[in-house]
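Complex shown without one protein chain; remaining protein chains in place.
A, B, C, D and E label the chains in the order they appear, each numbered from 1.
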């Protein structure tokens, strides 16, 4: 009960804090604008095809547009992409992770994924979206109130983020990222963290780590948004979430699993995956869903999305093959888990890079993504004996870190004109591409790691103090499915 | 054999009735129309982006259009949406339901879903589509012959339903709804209805309940199509199927399960789900597929679709969380089935509302969707002791009814201009929005319930007379997989 | 180890052969072209909606286009389609096949699918894509070097294949076909071919069978590309791969399974599917993914895609129903495997036809697809006693062959204007449609069968000589999961 | 002490358990088994392949109890498990020399 | 009456069943078990974690039959189950005091 109370208290506080947010000033009476002429109307239509801006989108526009709403091809793509990213978590991730735990804990993974989906949606609606994408506040944190309760987030595009995708669709698309990121952490702490602790931890972690970090990297006025913020403090780039998603979750996962300690019987009992088949199904779904994640991050069905789609495919397939072939050489048998881990690692490493590197870059990334995380999982973990149960650190932290760095080396303006767009010129990114960008990447990586590690330590101890982190020995032995949820994964 | 014969007889009669349908009058020689000028051509292109009508779409148009076919963004979205709705049934629904039955009946659920898919497709092709969307016949029933055998249903849009989506794609999209609706009934009668009886029941039910109801609600000249029919008799609204899909199936399910009687051993034997994992996978797929169901119901990748996408996400996530948290409070443990049921309930309740309510409305719907169906399943069912095996009534009937009503209270023209479009003005809906619409909704709900209940009673007894409803005790005990299909779900 | 070495040798040779490919001549300095005028700009935009060609696309164009890149609706559809086709293999096909094998071999099916995905991607990147779609070489084989390493395959459309879809997206879309085709073969040889042998066989088979065949049928200057090659030697048509995908894999599968010999204990031991449920899940995913396969083969979200979507739906549903009803009549019980097999057979048979036949044609195809492969699986196989373990021959070879032939009879210009387009007029196809086209189809079918059969014999014996085909008796008895991959599908 | 092994139809488990409980059996161990006997199996057809399944799912109950309670227990099982249809199952009784409760190390009849 | 318990390799089940049937055994009960013996298991590696699996899948056949039939049945099992490779399994014979057919309440040798 205590745990539940604290959870609700947490929700209540955050939500009610917002009710204090006063109504914004009434929108200024806009001066009457002229209708577009034929030339402008055609240009607007061309802008739709090219994913460019309408005449009316300019800050000082004196004309309106006859196509001022969202555009079908882009909006369709973004909705499908959002659905695909949700598919990555429900059921993709819970199958990928769930297959790897023991039978008695399968449902706990499922519940944690569903619980996170619900909790994060509520936070996102209340203030999370605003905190990340509400501009005008600070380079390190978004506006708490601008889009609170998704106020003003309607079907018209927010041209800060897309000319042709509905603002509400964009916000839902980004919600799916906010859901999957903390869910990735579950892999490290699987089979031994109480449900109440997971929810409370995730709630706090979102506020302290994810929202600020996502703002800094992707907010239009974010400190580390090299591509779009002309005043970026750090000119780093991250197409679909190498730092925001994979590094943040992966490094936090390591810290949390160290604080939790290993599972009972770790290293002694057989903890083999209860269903490698299920894990493989999840992998297939993650791969398919990842197209929404990576190509969708172009926030348009344009040539950049096309490039991201391509590099994602190649990196995933190459890394999957490389990982398994390494096992083939070293151990004599390529494993299914090797193919699956390689595919996911490839997807992780290409994530920050997919919209910035060309095909050749993606092959290089694929090879390294099959190699480096493999070494981390196969040698680093046994050497240090931490119980990163399902290798969130080995795959996501190591992979995300590798990807963020490689993006610095392999990004090329050839595939993404935004790398030499006006903001990139203004902040200096344009000159750094192919020429020292990796140093900026290092800065962003360092900030991500420090924030994740420090915040996780603090949050973990706070949660421990309030509801406790681990189940009783008896509960853990019996399995979290029965202990936390009163159900079993399979009957009869 | 008898059962088979009657099934074929049923099919044969319906199909051959149609061969009597005479060829339509030859199309009248159309008067030569003028080419569009520059201004008109641009307007047509803008219409594509805005999902508006071309100049040539007007009934009395004197010009042609250079973009007279379907439009890529909308068509792409509609095809993907149709695929997503199919995904809801195969495999989404059969996993959601199949996971909840006992091992010995898993395949019977699968077979019923596949069987329905095949049967309904044949009916739809032969006359079902025409019966629903063939206009010009009556407010309560469509034209039996207009589009029989999908005659004239080609790749050009039928502008009654969409300016830019191919008519054949629209018909396939709607087919997927016609497939999933009767499949929902399976949840109530699971584990104890003969396969032959299921097929025969569904065949008759489609003709008597679904086709007329869908025409009345969604047909362009349907009696309850408040949004599009200027002469609507009842000015109710139902965006994606609160009445047509969920209430009709849910109330019919209750009646059918009462007529069938409870499963052997109900209340005595342990009938726990054989795989909660599978149920959760199905839930994830239903959620993802539901975007096709709800956003796709805009029949365009436009701002209304974007709004539906958004409200659907929020309602599902909130309801999932609320349902499980209620269990947490009341029983001390949030269950996976709670998360899953909540998500599905949220999706059900938002279905009629998704394109008509704003974000705030969707949060309210999410909270109530987590609460009301929870009470129905947890308290109403045990109190009355009916054996609604997998809670089709508790979730779909209760949820659909709740949703239809809430739509009446929460619909707002702000997110959907069609609520104050010409037809809505003509029939008076425009004035009712926010102002007594719920009374119209009540009328539509009453008609839906009466039709579903009465027709189901009659059809059930007809089927009972012809092929019988229940398997022998021995077959039921052994399980329907072996008895009806000669296969087992799992070996070794 | 030997096996591994030969695999790497194979990869190394093919890849390094390419490093010899010299750089292409520098692109000729293009003469400066004029900007389009208003009329032309509008025409270009209309071309986007209509999936037509821009003024600038003409070989001798003197103007540029303001929308010279990819177009959002088409590109979005193609990306989603590519993802759907991947979904067919991972996890669709491995579930469909994996459910049908015994528990001890489930992971081997998964590993083979993943292994093929990785291997084929590498070949495709290195030279495979070029070999298929690089034009200017020969009607029977593409250019080895034109697009080697995906050089010049960027986000702009290659107008040989699509006006509005990015070239790189097209190449990834086609990659997904190249992955699933050899994976289909796995069904015939399941449970008894070594992993190393599978990889080596597939590598060679792609080079010798798939790449040439795909070029001949789909390459812009391919010998059997009746629709697009004005100089086609054989005026046959194959919308989405009746010959290239299903016949090639199906006939090769038969040969390979004959060379391999039956599984140990075949005909004596019970080899019932270890999870019909899993097989049914895979079927649902295949069906959903097949929309990407078939409708996506229009390489645009246009009316032809819409038609393909429609015919695909109907054929699949009808065939599924027919197959199961045949079982109902003959054996008294409609089986789940019957519904699944019928659905897949319907999808296979409609594949070459989907973009060329109308709704009525698809019903005919559905009926025959439920009948003919059923007979092949139920009577032909037992009669001849070959061990086509999961019926790749019975479904894909028989179905593909049937489909290719029926396409010859049922294709109609009404649904696909390209059948009477300029190339079709030039090579004579236009006259053949509805009028002897089936003879051309027969020629293409004969070539496909001869190539598949002869090449498979040779490759199989080469592989046998190098790494051997079958596992030891002990390994086969223990199951390939442990023997080849050191893992088990399920624990605890 | 004796050991009773009863092979019964799966859906009879709950009733048998209750019946045994009623006659004072405080512990038992059950397992899922497959039975071959007079009750005939069934045939499954997967496309062209036909398999005869001779083994039917049964439940085996094992319980060890004092000699004095055996008759009562057997009667209880028969009463609860009997449907009168073929395949109802068998009961086998054999001797047990010693029993130990692991938790307390109690021995003999105290342990069962 | 005696009870024969035979632990055999899984893929030998069909053959053993047929062999037993041929020598007149009309009923038997089988279960899936895991065996530990001289036949060594295998190692599975899941990324960095290595697990030794000592237990191998085996089938246990239990049948109760009249004393007179025991020798023949044992011989039949051996004949059918033997591959000569390690891990072929064991046969154990023990006494059974009583047997009851639940359906008819027949007792003793008539019941088996």
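In this text, a residue touches a chain if its C-beta (ideal position, glycine included) is under 8 Å from a C-beta of that chain, and two chains touch if they have at least 3 such contacts.
Because the structure is predicted, anything quoted here is derived from the model rather than measured.
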Original post:
Which chains here would be touched by the one that got left out?
Top reply: A, B, D, E
**OP:** Identify the residue among E:2, E:47, E:69 or E:103 that touches the chain left out of the display.
**Re:** E:2
**OP:** State which residues belonging to chain A touch the missing partner chain.
**Re:** 265, 268-270, 477, 482, 486-488
Original post:
When the complex is taken as a whole, what residues of chain D touch the one chain not shown?
Top reply: 3, 17, 26-31, 64, 94-103, 105, 111-112
Subject >> chain B residues that touch the omitted chain in the full complex >> reply: 100, 270-273, 331, 335, 337, 341, 377-382, 391, 394
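The definition used in the following text is that only the chains that are shown with their structure count from here on.
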Subject >> Other chains in touch with both chain B and chain C >> reply: A, D
Original post:
Between C-E, C-D or A-E, which shows the same interface as B-D, counting it as a repeat when over half of the contact pairs match?
Top reply: C-E
**OP:** At least two other chains touched by the same residue of chain E: list those residues.
**Re:** 44-46
Original post:
Do you know which chain C residues sit against two or more other chains?
Top reply: 38, 42, 45, 48, 71-74, 76, 80, 84, 270, 272-273, 331, 335, 337, 486-488
